[in-house]
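Can you read through this structure? Questions will come right after.
What you see is the complex with one protein chain gone and the rest in place.
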Amino acid sequence: MDFSSLIIIMMSAVLVNNFVLIQFLGICPFLGVSKKLDSAIGMGLAVLFVMMIASAATWPIYALLLAPNGLGYLQTIVFIVIIAALVQLVEITMKRFMPALYKNLGIFLPLMTTNCAVFAATLLNVSAQYNYAEAMTNAFGAGAGFLLAMVIFAGIREHTENADPPACIKGLPLALFSVAILAMAFMGFGGVVENLFG
Amino acid sequence: MKKIKGLHAPHCKNTAEMVPVAIPTPAVVTLPMKMHAGKPAIPVVKVGDQVKVGQLVGEADGRISAPVHSSVSGTVKSIDEIDGLIGEKRKSIVIASDGEQAVYEGLTPPIVTNLEEFLDAVHASGVVGLGGAGYPTAHKLTVKESVQLDYIIINGAECEPYITSDTRAMVDDADNVFEGALLLKEYLKPKKIVIGIENNKPEAIKEMRERMATVDGMEVCELPARYPQGERKVLVYNVTGRIVPEGGRLTDVGCIVINCTTVAVFAHYIKTGMPLVSRVVTVDGSAVNTPKNVIAPLGTPIGELFDFCGGLKDDVKKIIMGGPMMGAAVPNTDLPVLKITNAILAISEKDVEASKPTACIKCGRCTAKCPMRLMPSHIEDAFELKNIDLLKKYKVNMCAECSCCAFLCPARRPLSQVMVLSKKMLWEAK
Amino acid sequence: MDNIILFAVTSVTVIGAVCAAMLCIASKAMAVKVDERIAKIEAALPGSNCGACGFPGCGGYADALVNLPGTKPNLCPPGGAAVAEQIGEIMGTKAEALERTVAVVRCLGDRDALQKKMDYTGIPTCYAAKEMFSGEGACAFGCLGYGDCLLACPNEAIHLHNGLARVIPSLCISCGLCVKACPNHIISMEKESIATEVLCNNIEKGAVVRKKCGFGCIACRKCAKECPADAIAVEDNLAVIDHDKCTACGHCAEICITHSIQKMALKQ
Amino acid sequence: MSRYAILIKGIAKENPVFVLALGLCPALAVSSLVSNALGMGLATTLVLIGTNTVISILRNVIPDKVRIPCYIVLIAGLVSIVQMLVQAFVYPLYLALGIFLPLITVNCIVFARAELFAKKNKPFDSIIDAIGTGLGFTAALVAIATVREVLGHGSWFGIPIPGLAENSISLFSMAPGGFIAFGLIIAVISKISKGRAAKLKESGCASCPSCAACGKGGAE
Partner (left out) sequence: MNPVTVSYAPHIHNHASTSHIMRDVLIALSPALAGSVLIFGMRAAVVIFMCVASAVVFEWGYQKIMKKQETISDLSACVTGLLLAFNLPVDIPLWQAVFGSGVAIILVKQFFGGIGKNFANPALTARVVMLISFPTAMSTWAEVPNAVSSATPLELVQTGALQYMPSNLDLFLGLHGGSLGETSELALIIGGVYLIARRVITWHIPVSFIGTVYILTAILGEQPTVQLLAGGLFIGAIFMATDYPTSPQTNSGRLIFGLGCGLLTVIIRVWGNYPEGVSFAILFMNCIVPFINKLTMHHALGGKKA
């Protein structure tokens, strides 16, 4: 297995093909839970975590069960069921054994089921025909990219908290403009990953 | 050690050469029972009582308080609530003067032989921090046994623009300042007594040097003429290099800072038995016809001081009790001269800076120049969001209220007011 | 073909069943007890987290209702009687009736009525102006006119008119946030049934008040003498109406010399 | 409520994208070209009609406690079918939409309608609601795509606009431009509706109806 190809997969998922900023995945939680830095970190970590376990669970099922039997078209339904079940399971487990962590992260877990970033990560792993290590790296990169974007964005939002925009800009539009600027900053990284590690 | 540099404020010490002159006895004086920090004094006279100069009219309520003495001879007219420096109500004794200025017969110099008697004498003189803080001096000088007192710093910095009353005290009343310093040395036994004077007062430095040079463990420390050298924590840091911890007192680092006029006043009391009944007030500003240093009985309405100085020009737009950096603007000239009133200023309309605040451009000047190393622009943000946790984090409680931030702000943000209100908000939230 | 369909159906079913079974077992094995009444009450509360109940947000109130015995069910002013009744139902207690209250600004000193004593330049909030000789007006007890209450109001029920805060009774949701926001304490929550109210807070002597404000209570005691129900007393140079005794005749408002007693119409 | 009102509500007053701010991911991701936007909107409408119909029919059968998993499976199944239909008949669109086609499964709008409407209403009303919401979604997508395609490509529905085609601002065809165009449209709408939209919806999923379904009603 080529180590540098793993790094490329991860870094490009973090910087170049950032899920939120470039690929428009997981916008809802990104905008909704980024008002405070603490909750942004919690949400980001939850996404990262769920993405990892979801990829860990769905990839083998696809590769071992669905693909060999020509059931690739079942991936949507199977994946979403597995993600939903996993999220529930994690939530229950966490509530029971790690109540402190649950207090911080738990409230974000139910949002994961309908988080398209998580779902997309599992689908992308399959459609890009990654092997297991690559899939896990990709999931980690995507999650880390989400976390990074989320944290930076929360910083910006706290910074612009007492900005005084016109009423019609306040809230969602202002947040969208901030994301746009952040996305442009990320566009500067185009090519860096391939050239640096390739 | 990197000293706190401070900033260039205009000096405007127009009255530095002017020997204080006494104003005619006012017809009525108003003596608030709270001219100091701590508990108000308790009136010991009734309406209609005859009082004489130096007679006790308000008794100190405990040690963190100060007695009030009549500054005129006459009749107690009323005991009423009047406006204080920010408009709050303060119980005050109003005395109608008979013009005689008869001195109270009971005044005798106190017998001072040991520390305890010395402190009692300071307490009885009614003296408080005359530089503006108004903290009862006797309590300030009461240090715990465990404290190793290294420095007593006599504050002659007088870094605020316009004000020259301390300068005059160090020049005209140099002997009393020196004798006070000797008393401090004798009874409090610090390792060193330092008098800090800004280098824009050469005469005061000369006078003090002449006297101090004769005694061991006393010296004059010349300070750069930059604001706020006279802030107590800044003074301690610049003179000794010691940092006063948050919430701590100066004695925690073995220091006491005491105003030079304060020293002169209790020295005078111990010599003659005359308590604090009048003080030197600098009357200045662009709307005053002939700026002067005047000696005014406490409680004199500030309007009479302005009248004595040739009256106010027609375009007066602002009246300030204290200096332009930390003083309080007041709505009328009825307020009395207090113990802490070292200057009153009247400013013409053209010099009142009416420019409206504009948005903070985050230039960082307030942060760079704050002597306490706070971040005023951040504190303003937190204040506007009413975020108590952030205010705590930004340590607004440590603000010295020197107004450096607001002075420097290119956007003219009301930063010093924000600081004071934030402190209040923090205090209310506790 | 049949085979594929069968296989597809089986695999989805099996995966689903496995997941379901796992979750069932997990939720049974690791159940954490939560009083479901909390969730129910939270659902019944308005959810605006205004804090008028005295608890941190609606969730805090719901939690307190269940876990702190003795917490009254009628503490939610925005929710009013309907919510109190619902909570009572959930908790199995009977709710006391709660008359709607409305914020009343006890001052009539707008810019025309009130003498000006100075120009204030500084932070334009009541909170700040209070610390600077109580603002520009001569009266230190009245409305400061910078609208702190207006900012506190979640329902835009307060507006400023010529330097005086006014409440629109129909929009008031009884949360009481304006009462807390006013540094001069001139806003109070009054029952909506009251007929008249003294709209002045100045406790200075009549002659002083007369100089400062055209609508100030000068403590002439006319209302106290003429009130048929004997419901008005003058304390600290200020008339006070005892609403329990008041018969809503409205006489005091008609005879008040300075018009500082006004008729109230707070009902929706 | 009349059926006409149900239909109109979804398009205008409760427009899922502009007013409720749901389904933002597809709204931003596939709105660089009008044709893609239209395809995405119609595909979503199809899924909406399907789920609303089935759920409405089965509303008395599905046990309340496990309704969410049931909806998920049902939606995922329908999405798979739509996916296959698109693949079979409009292959270019299938390629253009890529991953966002299966992602209809996790589109909050579908959940929201199932939970908030189909669960409580008769099948026919539910279908109307689905059509209304779907059309609202489609209209929103097309609106965003119009701005983005006209400015970003200088064309509309692939037809070049003279004068603009050679002076296009390609930012709008990329991710940041998507955010900006969407932000501008929302700002204009909330300006026109005098802040109603902004008030209804501060941002994101905090007031997403399916969040209420997921138990915590938003994270903040």
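Letters A, B, C and D name the chains as they come in the text, with residue numbers starting at 1 for each one.
We adopt the following convention: a contact is a pair of C-beta atoms (placed from the backbone, for glycine too) under 8 Å apart; a residue touches a chain by one contact, two chains touch by 3 or more.
From a predicted model like this one, the values you see are computed outputs, not experimental measurements.
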Chain not shown, its touching partners among those shown: A, B, C, D
Residue, one of B:24, B:202, B:310 or B:364, that touches the chain absent here: B:364
Hidden-chain contact residue, picked from the options B:237, B:308 or B:383: B:237
Contact set of chain C toward the excluded chain (per top definition): 116-123, 132-133, 136
Residues in chain B touching the chain absent from view: 7-10, 161, 233, 237, 243-248, 312, 316-320, 322, 324-333, 345, 347, 352-355, 358-365, 367-368, 370-375, 377-378, 392-395, 398, 401, 403, 406-412, 414, 416-417, 420
Residues from chain D at the interface with the omitted partner, ascending: 167, 169-172, 174, 176, 180
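What we mean here is this: only the chains that are shown with their structure count from here on.
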Chain whose Cα mean lies nearest the overall Cα mean: C
Chain B and chain D, separation of their C-alpha mean positions in angstrom: 69
Centre distance in Å when chain C and chain D are each reduced to the mean of their C-alpha atoms: 40
Between chain A and chain D, centroid-to-centroid distance (C-alpha), Å: 21
Contacts with 2+ other chains: residues of chain B: none
For chain D, residues contacting two or more additional chains: 69, 73
Chain A - residues contacting chain D, complex: 21-33, 35-36, 39, 42-43, 73-77, 80-81, 84, 107-108, 110-111, 113-116, 119-120, 123-124, 127, 167-177, 179-181, 183-184, 187
Chain A partner contacts - residues on chain B that touch it in the complex: 381, 384-385
Residue ranges of chain C touching chain A (in the complex, touch as defined): 4, 7-8, 11-12, 15-16, 19-20, 22-23, 26-27, 30, 32
